Each structure stands twice: as C-alpha cells, then as structure tokens.
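In what follows, a single structure is set out as structure tokens and then discussed.
Some chains omitted; the rest stay in position.
The letters A and B name the chains in turn, as written, and every chain counts its residues from 1.
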Amino acid sequence: MEEVQKLKKEDKNRPRKSKQTVERVVIRLAGDSGDGMQLAGLKFTSASVMLGNDVSTFPDYPAEIRAPQGTLAGVSGFQIHFSSTEIYTPGDRLDTLVAMNPAALKVNIVDLKPNGILICDKDSFTPRTLAKAGYASNPLEDNSLHNYRLFSVNITKLNKETVSKIKGMTGKQINLTRNFFALGLISWLYDRPLHTTIKWIKSKFKNRPNIVEANTNTLKAGYYFGETNEFLAIQYSVPKATMEPGLYRYISGTQALALGLATAAHLAKKELFFGAYPITPASDILHELVRLRGYGIKTFQAEDEIAAIGSIIGAAFGGSIGVTGTSGPGLALMSEALGLAVITELPIVLINVQRAGPSTGMPTKPEQSDLLQVLFGRNGESPLPVLAPQSPGDCFDLSIEAVRMAIKYMTPVVLLSDAYLANNIDPWKIPNLDNKSPIEVFHPKKSVESGNDRFTPYTRNEHLSRPYVLPGTKGLEHRIGGLEKEKITGDVSYDPLNHEEMVNLREQKIAGIVKDLPLQEINGPTEGDVLVLSWGSTHGAAHTASENLRKEGLSVANTNLRFINPLPSNLGDILGSFTRILLPEMNKGQLHLIIQARYSVRAKSMTKVQGKPFHVDEIEKEIRKLIAGINHD
Amino acid sequence: MTNEENTLTPSSVLSPKDFDSGFDVRWCPGCGDYAILANLKRVLPTLGIPKEKFVVVSGIGCSSRFPYYLDTYGMHTIHGRAPTIATGLKCSRPDLSVWVVTGDGDGLSIGGNHLMHAIRRNVDIKILLFNNQIYGLTKGQYSPTTKQSKRTKSSPTGSIDYPVNPISWALGAEATFIARTIFQYPDHMQQVLRRAAEHRGVSFVEIYQNCVIFNDGAFRYATDKEMRYDNIFELEHGNPMKFGRDQEKGIFLHGLTPKVINYKQAGFDETDLLHHDENAQESTLAFFLSRMRYPEFPEPIGIFRAIQKPTYNDLLDNQMEEAKQAVTKPLQEIINGEENWTVT
C-alpha cells in the first residue's frame, strides 16, 4: 500500500505520458489456472465492449482440472482482440502479454509480437517457480527477452500492500486479488474505464464487503500504478467501432447454442428434450440448458452417448424436439442409433463440438476432423443434413435452423461446432424473437374421411417427408423400426426394388433441402484470382485474410460454407469463377475430398492440425503463394 | 404434449382383438413367444388405458419383433437400446403407457447397461424380458443366461460363461418391481403383467420362454405337468412359501439361507414357514428368493418385490414445474443477457 500511496501523492509530478490511438489490439492475460485470468479477461472484454469496440476473445484452459501450481500444464490464458473496425478472430499475435508467473511466460511468449509489451509479475519469478517452469535462469534478468518491451512489475507485492490491511483478508484471499491489480494496470494501458468492473464486483460479492473493497482497491491501484509509474510511457486507445445499430451482448458459441435451442422450442411451441452425456468440450451445453428448464427445456443426463441419442429418439417419437450434444468419441458411439433415426425418419438434432482426434486425442483443443464421420460414419446409405455455424452468434441462428429442418424434413440433423467456436466470445447483436418466423409442426389426427383405411406412416408430402404422428393419437396406431420398410405402409419389406426406392427417397429428401438454403454468398469480387473456401469456424481467419489482401489490391474473395450437406446450389458456379480455390481446414482435407468429388474444379487444400485455429497471416501467405503461382503460369 | 381429445375412449369396449395388428406373425411354429403375445393381448384391454396410449418399444431379437404384432404405437429399435428410447419417450410423454420388450441377449448382453440405468432411475416403464437362454434370431448362440456347459453354435464343446441371474441382477440395479412368470402359465402371467402395468415405477418381469428351435425344453422342469410341482412355487404376498403336489413342502429361513422341509411330515405349522413380503423396503428378502434356483431349490415365481418410490419421470416433471414457476423474465430477456449495450 505504501508504494501505491506514494505514487498517488506524487500525482503532480506524474511522469508525462503520451496517448496513442490504434486501430486494433490483441492482448493475452496468462497465469496459473488458479490466478483468475479468465475472469480478468472477461472483465476487460466487458469494458472494451462498453467502449464500443468490436471484440473477439478466446479463453485457453489447461487440459487438467487443477494441474500442479506453477507448472506449464497449469497455465490458463485469455486472449482479447479489440478493435475499432470489424474483426472476426481473436487475433494471431499479441501486442501485449501479461504473464503472472514463469510458466505463463514460457507457454505464451511465442505468440508475442517482436517489440510487443510484456508485463510480468516480478515477484512470482522465484527460483522455485522458475525451476517448475523449466527456466535455468531468470528471463526477466538474463536479457533473453530483449526483443520485447519488458515491464517487470511487483504485482504480488503491490497487491498485497493494497489489500492486506483490509479486515478479514486471509493470505489466500489476498493472493486471489492479484488478477484485479493486473486488470487495473492494463485497463490503464488501453484506456478502459473501471466502472463496469467495479459494478460487477459489487454485485458479485454483495454479502462480502471486505472482498468488494479488496478487489476494487487493487483494481484501482493497478490502474494508478499504470498512470504513475515510469516505465509505461504510452497509453493506447482504441476508438469505437462502427457497428450495426442495435442491442449487443457478448456470447460464446456454447451460450448461443443453448439460447438458440431455447428459442427453437419457443418458436415451435414445443418442449425440447436435451439428452446428453458429459464430454469435453460439449458438456457446457448441458450446463447451460439445465438452467433454462423454465423455458421448456427438459434435460436428461444419460448413462452414455448411446443412451443419450436413444433418449432423444424416444422423445422425438413422443413429439418433443430431441437434441443431443457431444464430441468426437461420443459421436462415434452414436453412429448406430443415428442410422435408426435416419431410417425411422424422426426429427432430432445432434450437436457435435469437434475436438482434436483421433480417439481421445487432445480433448480440449479444436479440430474440424469429424466432418467425414458425420457425413459417412454409419452403416448403409444414411444421408443427413450437416450444418456448420461460422461464429458464436451463428450458433444461435443455425441451431434454430437445425430444429426447423429436422421437423420439416423428418430427419436427424447434425450441427458441427468445435472447441474453438464453443469457447470463443464475440459481441453479438441480440435478435428480437418477434422477428423470427415460427417453426411449423403438423401432427396429423385421424380425419373423418380416412374412415377405416389403414394409416400409412410412410406416405410422403411435397418435401418427401412422412407424417409426424404422435403416440396417443387415436386411430393412427403404427409401428416403426430399423428394418427396411415398405414405401407407403411402413411395413417391414425385403422387396429389392422397394429397398432401392427407399434408399433413393431418403437421399432425395435430404438433397431436396437445397431449395430452402440461402444462396452461397461471396465476400469480395464474384470472380477473380483466388477464392478462399472455408467452413465453420475457419470463417474468421479466412475472411480477415481475404479482406486484408483485397485491401492491398489483390484479387481475392472468400466464401464460407454453413451448409455442408446439401451444398448450396450455386456453389459449383462460384467455384468455377476463380482461377484458384484455397480450402483451409483444421483437418487433413475433409471438405476438400467432398469438393473434389462433387465438382470438377481442383482446389488447393490447406491444412492445420495443431489443435489451434488458423492465423490470419498463415492464410494470407497461402493466398499470396497461389497468386504468385498464377502469375507464373 | 398430451392429446386430451383422445383419452376419452371408454376402455371397457376394448378386447384382445382390438390389439391385433393384422401382421403375419413370423415366429417359428411352437415358439413360446406366441403365448406371451396372447396373454399380453388379454391384459392390455383391461387396464383402463386407451389403446392409443400404449407404446411398445423393443430392441432386436425374435422377442423384439413383438411390437409388430400389437396394434398399438410401437418401435422396433436397435439391439439393446430399447430402454434408452423408452426412457426418453416416457420422460417426454408421461401420459403414455410405455412397455419395453427385450430378450436375454438384447436386454442382458448388449443392453445390460441401459436396462440397469432405466431400472436404477425408476423410470415408469414396463420391461418384459423374454428369457429363452439363447440367441434365437441369430440362430442359436449362448446368451448371458445360458446354463454353463451348454453346447450351442458358438460353444460346440459347452459354454464356459457363468450365467447371470436376471432377478438378482435387477435387484442389484435397485428395481422397485420385480417378477417372474412362465410362458405356459397363462393365468399367472396375466396376473403378473397386470400388476406390472399397475406398478408406478419401473417394472421388471422375467418371462421364461421356450425357444423350440435352439433351446427346446430349457424350462421343462418348470412346465412339465409332473415336474412343476416340485420345482416351482408361487410367491404370494403375506403368505407362507410352500410347494409340492400337496403343498407339503415349505421354505424355512436358516440364518440367511433357505431350507426346504416337508413341513407337514416334520410336524411344522404353516406359520413357521417363511412368509412372503413383496413390500419389504429392503431388497434382501427378494435377493434371498432370487438365489433359489433349480435343481437345488424350487424356483419362486410371481412378484419378488413391489415397493413405492417416486418415479424418475415424476421427479423430472416436478423439477420442470419448479423451474417454470421460478421464471421471472420472458425468454427475450434471457437472450438479452445480464450485460448488454446499445450501438446507435
């Protein structure tokens, strides 16, 4: 406290600081998983958003629940990209890194730009912690960080001084407020106001005044320290972005999915039955939905993934909206039952939050390598629609569309998210429910005309969908099941031509969904040198890269697939209008295989299988190469 | 999700014939499944439940063809998974009467886990396990209930698997209603099925069934006119356990093991015999009874256990109701979130 007090007193002779306006900034707060970096990151994000910046964030938790303190495995990070222009990714390289201990430094320093700002908690670089992180000498002192603008701050000490005198603060509690000191410091550095955070602290700890006081004081102390200390000479500010007018919040992919499903239930005027088995990174969907039970969402934690999908097939048969959420290994287990949903033509939605495989792989890391599993991972010919949201907000929209499609076409629908989308936090323009068209559901009742005619559960409507009759409907009793069925009556049939016709009907039904899809849109010129074709969460990096290079005058466009089966009807034309197609994917070329098989264009596959999303500059580099190639042709 | 306009049919007008789906029944001539079908067709119309409220869910196996032959709603699903589908269905539609038909292979081999969890949760579904101690549909491999040493297609020199005892197993899974009946005991079966239907909570019924093709005579000790008296006894709530052609033999409790004594000869009284208590809160008595197996002991049939516990689906609906009561804001406000801002 003394030091802070001293600084405050010296207010008049505060060091002269200059202010600088920048377009966009990427920072990362990193520390031990017990250090509260996620919280500090979220609060910084809130403040940025309130300032009117466009924001994109990415939290990066350790794989272990509680890795031993101070180890590399225990490092937790939160990255924030905030900007005065529209942005689509949490950013490639860091302008600023805050490292609360040696392990955090070691893990994260690779991503800091040369000459980037590096703020370290000097006090936590002790021989013990350095050894734990595998440092032979103290990097804060051995000049190994000379490529960066290093600021070694006594965060621990300053924080302690600030809060230790507050009544009732234990040593453990004191340490837990370090993150707010750091937050205060970078809030000054990037000219963020503190009031949103202070408001939050007050409401969060409303019954624990000493904690409120401690957090508030150290937050301010950090801020003042930034303002008054000698090292940080420049304060940066990032102006408001011009965003579409409206009400905004920030949202992660997982939250958006949950809210989208609740909205789908609302729009369909139906109960949604969510049956799932916990698996990283999909479990949070269950955690979100169980809190939305009041909005007609029934959640069921099943004994495994097979039971999860079984339960939603049962619920769908009963007339609820059946939804499950899982990740790769769980999806593999659901394969057989998904086939049952295909042949019984029951509407369910399966959300697959992709993570790095094969097998258990790297469970917390994103990958896009379940695409072919989703398309083909079932016995027999069993086509189903596949949708892939491109941003957290799009998770909301597509989860609604998935439900709509499932019911309209009486089919299981798969929504492919990934670990990156799930955790990525973006500002989101909040939709008005009144503007959403209702999801129409028709459950036939026995009509008087039908008289004693036997009900035929496999007659199809103009969309090739069969009637959605609910058990309990008098006079329409019928049986469905996994054996091939006669095309009208639904009776078991081994007739060869009937089987072929049913296989074709199921295929055509799914192919026919194309009529409902929006035409694929291009960002940039509609023809030219290079088209970047992305899908799902790769959108952000692909879009930014193409936009960046277009600004440089290169002939580059990009288009992102949100509907992968069926593919939009105009995709072939679009692909044909560019000299080169670049197809970046977080896998070994799975969409590439489909595109090569379906269209005669030859596309360049670009793959990254590192459990990390693409960087914008990686894609830019590939585009440049392709353009150079064209020029050499 | 209820269709109230449909629930008004007076069930009194229903007859077994109303439950005839008109499908050709495809079991082998002489298969024990026919009798079970016939008996269930007798029971269903008497339950006071409209026909359209019944749903029969099955897995895969000869037994699992069952739904096709009943004119109710039905689903012939995939191997072993019927309990999961029935659970989802019952939880989403508590107004329906949901039945699971499964076999010893479907229910206890591939499907053992789901059956266990449906039972443990006390979901209000009626599970009928047709136990023929063999895989019928795949043409005669041993199942988890096949007697050890049995020669089958996949065990030509005798099976080395120790069989599982379905009743003990279901007790280990905490079933609230457990019963056993035999395909050739129509009255007994109907009575058991009716009680199973009336139980609020999970009902687990093991039905001995004869597969004439691949395991003929497996239950002859229990169905043969000459042998059955000595090998089978009926459990009756509150009554002493006795059997034999003249009901002359009785079951005594000897510490924690059963003892069979010709109690009349030995000069005992009926009151000395072990009495059945299907409502015993603890499952030890039922477990004790389940251990009595032919040939060492006569086998009990009837209701081993019938206790009351709130059903999973009721508990779930209670929580849903509470959650709905606790709602203070419309969905739009939830979507708006706690922290939001306006861009103009």
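Here is the rule we go by: contacts are C-beta pairs under 8 Å (C-beta built on N, C-alpha and C of every residue); 3 or more make two chains touch, one makes a residue touch a chain.
Worth saying up front: this structure is predicted, and the values here are computed from it rather than measured.
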Whole-assembly formula, with each chain kind represented once in the display: A x2, B x2
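In the analysis below, only the chains that are shown with their structure count from here on.
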Chain centre separation in whole Å, for subunit B relative to subunit A (CA means): 45
For the subunit B and subunit A complex, residues of the former touching the latter: 1-3, 6-7, 9, 21, 23, 50-53, 55, 57, 60, 67-68, 71-78, 81, 83-93, 95-96, 113-114, 116-117, 316, 319-320, 323-327, 331-332, 334-337, 339-344
Of all residues in subunit A, those that touch subunit B in their complex: 46, 49-50, 52, 196, 243-251, 259, 262-263, 266, 270-271, 273, 275, 292-296, 298, 300, 302-304, 306-320, 322, 336-337, 339-340, 344, 429-433, 470-483, 491-492
